[in-house]
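I'd like to ask you about the structure that follows.
Only one protein chain is missing; all other protein chains are in place.
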Amino acid sequence: MAKFRNNGRLTDTQTGILLVIPGLAVFIAVILYPFISAIAMSFTDRSLLNPNSSFVGLDNYIKVFSDPYFFQTVWTTIIFVVFATLIPFTLGLIWAIVLNQGFRGSEFLRGVTLVNWIIPGTAIGFLWSWIFNGQYGILNGLLSALGIIDENISFLGQPASALICVIIARSWQMLPWYMAFLLGGLQGVPVERIEAARIDGANNLQVFRYIVIPGMRQIFFLVLILGAIGNLQHFDIPWTMTEGGPARATTTLSIEVYRTAFKNWKLGQAATVGTVWAVLLLLFSVVYLKQVRESD
Amino acid sequence: MRKVLAIALISLLSLSLFAAGAGESQNASAESGSTSIVWAGWSGEEEATRDIFQRMRTGYEEQSGNTVQWVGWTWADTAQQLLIRLQGGEQLDIAQTDIGIFNTVAQTGALADLNEIFGREWLEENFAPSTLAVGQIDGKQLGLPWSMAAITMVYNPQILERAGWSEVPSTIEEFEQCMADIAALGEGIIPYGVSTKDDTAAGDLMPWLWTFGTTVFNEDGSVNLGPEAVDTINWYKDLLAKGYIQMDIGRGDARQLFAQGMMAFYDDAVLAKGQAVSAGVDPAEVVNVCSAMPRPVLNAGDESQSTMWGHMLVIFDSSQYKDSAADFAKYLLSDDVALEYFEQNGMPPVTNSAANTEEVLNDEYLKGFIDATATAKLDETARMTNASEIKTIIVEELQRTLLGQTTAEECVENMRTRLNAAI
Partner (left out) sequence: MFQKTLAFRIFFIFSLILIGCFVFLPLLWMINTALKPADKTFTLYFFAGELTLENIIGILTDKTIMTYLKNSLIVSFLSSFMATLVSSFAAYSFSKFRYRGRKAIMGAFMMSQAFPQAILLLAIYLMMQRFHLLGSYWSLLISYIVFTLPVGTWTLKGYFDGISNSLIESAKIDGAGNFRIMTRIVFPMAVPGMISIAIYGFVWSWNDLLYAMTLVTDPARRTLAPGLVMTYLGEASTNWAAMMSASIVAAIPVTVIFVFLQRYFITGLTSGAVKE
C-alpha cells in the first residue's frame, strides 16, 4: 500500500488530517452550513412568519446602516464587551494569585468560586436585578440601613447606571471562568526562572512584571479574546435584567439580533446585523493574528 | 490513557444506541391505532398549572382513547417556538395562545378556519359574539376562545382604606388625589405601578391615550397620535416627577411589589392573583388585597377604557388530526373541565353555559374584570405583523422622555417618524 510508509504507519500529514477530521466534520455540518446560509439570508426578506423569501439585494444593509440607533448599539456593545471582559479578567487574575498561595481552604475556595458560573444565566439575571432593584432591592436596603442614602436609587432605571449594573452582573458570572484559566496559567509559570530572579534580587513587582506576565502572555491573549467573544454573544443576563432598556441603554448587538429575529421575526435583517458584526470581528481578528504572528 | 479512550468509545457507542432507540420508541407510539395529537403551549410547564394541564390530558385520553402529547415552552418564548416548529413541519395539532401569540401565528397563515371544523352554528350557539370576534381575522374564525376578560386596573383595597378612600377614584383628578393621599401615608408605597419597562409599557400606555382622547393609529392604519398624546406623555412625566410612578417597573416587578403590599394600583389581567397566591395569600382572601376597578376617566361620564386579554385555542391547518384536535378542544371547553380550571386557577370560562353558572357570576374577584370586558378593546397592535417592533418603538421613545432626554412633544414626533418608517 503506497499510502503507508514508516513501517505501515501514517505519514505526519496524514495523521494531522486524520486528527482534525472529527472536529471538522461536526463543524462543517453544524456551523459552516448554517453560517453560510445565514449570510445568504441577509440578502433576502426571510421572515419567521413565512418560509418563502425573495432576494432583496442590499435593502437590509441599507436599513441597518440608516437606523439612527445602530451606531449607538455598536458603541454600547463595545463598552459592554470591553468592561465585562477587563473587569472579571483583572479580578480573576488577582483572585487566582490569592488562591494560588495555597493557604488552608484555598482548594475549597477554588471549587466553590466556580458555583457562580454554573448557576443558569436567567437565575443570575434575576438575582442581580433584585440586588439592584429600585424599590425592594437588596443594595438599596443595605445602603439605607447603613444610613448612606435616604431615598432609594433606581439603579436599573437610569441609562448609565443600568449598563454598569449589567456589566457587574456579567462580571460576577464570569469571574470564576477567568480565575480557572488564569490559575492554570499561573501554575505553568516556570518556578526555576522565578527562583533565579530572586537570587538576582528581584522583588515581587519585578517578578510579576518580568516573569509572570511574559510567562502568561499567551494565556492572557487567549482568555481576553475568548472572553470578549463570549461577551459579544452574551444575551441572557441583560435580557433578563433590562430587556435592553431603558431607552436602549443596554441594547447590545446580540440583544438587537435576538429582538430582530425572535420578536420582530425578521430573520433576514437579523442575519444582516450578524454579518456586519462578523465582518467587524474579522477585521479585529486579522489585527490580532498579525500581532500574534509578529510576536512568534 | 488507552483504557480511558476505550471506555469512552464504548460509552459513546452505548449512548448512541440508547439515544437512537429512544427516538424510535417515540415514533412507534405515534403510529398505533388511535390518534395521537400534539398540544403546544406554556401553562402545562408552569408550576401553578402543570398538574391541571396533566389532568386535562389524561381526562381526555381516558374518555376518547386518543393520546395527547404535550409540547411546552415559557410563555415569553411560545410565539417564537411555535414559528420555528411550523417552519420545520414537526407535528403540531392544537395550541394554547394568548391574543399576542394568536396574532403572530395567524399571520403565518398556518391556522385552520374553525368555522369549517366546528361549524358556524355551534360556535354562535356556545359563545357571545364579542368573544368570538377576538378570534376572528378577515372573516375567518382562527381562534377558539378559552378564557377571556379585560386587562384593567387592579388596586389594593387595604391601602386605599388607609389613605381614606373607601371607594375607588373614578376620574383622573380623583385618581391623582388618591395617589397623593397614598404617597402622604409615608409608608414607602408606590401609588401606581404603570409599566415603564419592556413591551408591557406600550400596552399600558394605549388605554391612557384612549382615555385622553387619542389613539396610536387611525382606522386605516396610519399613525394618529393627536395632540392629546402630548398631554398623556406630559401626565406620565408629571406622575413620575411626583414619585407616583417609577422607572424600571415591568409587569413582573409590579406584580411583585403589589403582592408585597408596596403598591396601590397597577394594570393587569385576571391572572393577577397568581403572584399573590404564590406569595402565600389564601386564594379566597385575594380579593381583599387585589381587586379590579374601572380605569379612571378624563371627564366624569366618559367610558372607562381597558384592553382585551384572553387565552385561545388554535388548530393548525397542517394537522392530520383536526377532528381529534377539535374533539379535544370541546373537551377542554366542556363545563366540568372549564369550571375546574376556573376553580383551581381562576381562569374565566367563556362558553355561554359555563360563564353563566352561579359560581362564575358570583365570584367577587372575577366581577371587576368581567365588567370591564364589555367595553374592552383590542390592543392597537393586536392585528399587526410587527406588533413587537411597534411596541419597542413606543417604549423606547416613552423611556427617553421619562428620563428627561426629550420633551413630550419630541417624544410624540419621534414616535410618529419611527412608526411611519415601521408600518
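The letters A and B name the chains in turn, as written, and every chain counts its residues from 1.
In the analysis below, contacts are C-beta pairs under 8 Å (C-beta built on N, C-alpha and C of every residue); 3 or more make two chains touch, one makes a residue touch a chain.
The structure displayed is predicted, hence computed values, not measured ones.
Enquirer: Could you tell me which of A:Ala84, A:Leu232 or A:Ala249 touches the chain that is not displayed?
Expert: Going through A:Ala84, A:Leu232 or A:Ala249 one by one, A:Leu232 is the residue touching the chain not shown.
Enquirer: Among B:Ser64, B:Gln81 or B:Gln344, single out the residue that touches the unshown chain.
Expert: Reading the full complex, the residue touching the unseen chain is B:Gln81.
Enquirer: What does the interface between chain A and the hidden chain look like in terms of residue numbers?
Expert: Residues 9-10, 12-13, 15-20, 22-24, 26-27, 29-35, 37-38, 41, 48, 91, 94-95, 97-98, 100-101, 107-108, 110-123, 126-128, 130-131, 136, 138, 141, 172, 175-177, 180-181, 184, 186-189, 191, 194, 198, 203-204, 207-208, 212, 218-219, 222, 225-226, 229, 232-233, 235-236, 253-254, 257-258, 261-262, 267, 270-271, 273-274, 277-278, 281-282, 285, 289 of chain A touch the chain that is not shown.
Enquirer: Suppose we count only contacts with the excluded chain; which residues of chain B make the list?
Expert: Per the touch rule, chain B residues meeting the hidden chain are 1-2, 5, 8, 11-12, 15-16, 19-20, 22-23, 26, 42-43, 45-50, 70-77, 81, 84, 87-90, 98, 252, 255-256, 260, 271-275, 277-280.
Just so we're on the same page, only the chains that are shown with their structure count from here on.
Enquirer: Compute the distance, rounded to whole Å, between the mean C-alpha positions of chain A and chain B.
Expert: Each chain reduced to its C-alpha mean, chain A and chain B end up 35 Å apart.
Enquirer: Over in the complex, which chain A residues touch chain B? Could you list them?
Expert: 48-51, 133-136, 154, 156-159, 162, 242-243, 245-248, 259, 262-265
Enquirer: Please give the residue numbers of chain B that touch chain A in the complex, ascending.
Expert: Residue list for chain B touching chain A: 77, 80, 83-84, 87, 104, 107-108, 190, 196-198, 246-250, 253, 256-257, 260, 262, 385-386, 388-389, 392, 395-396, 399-400, 403, 405.
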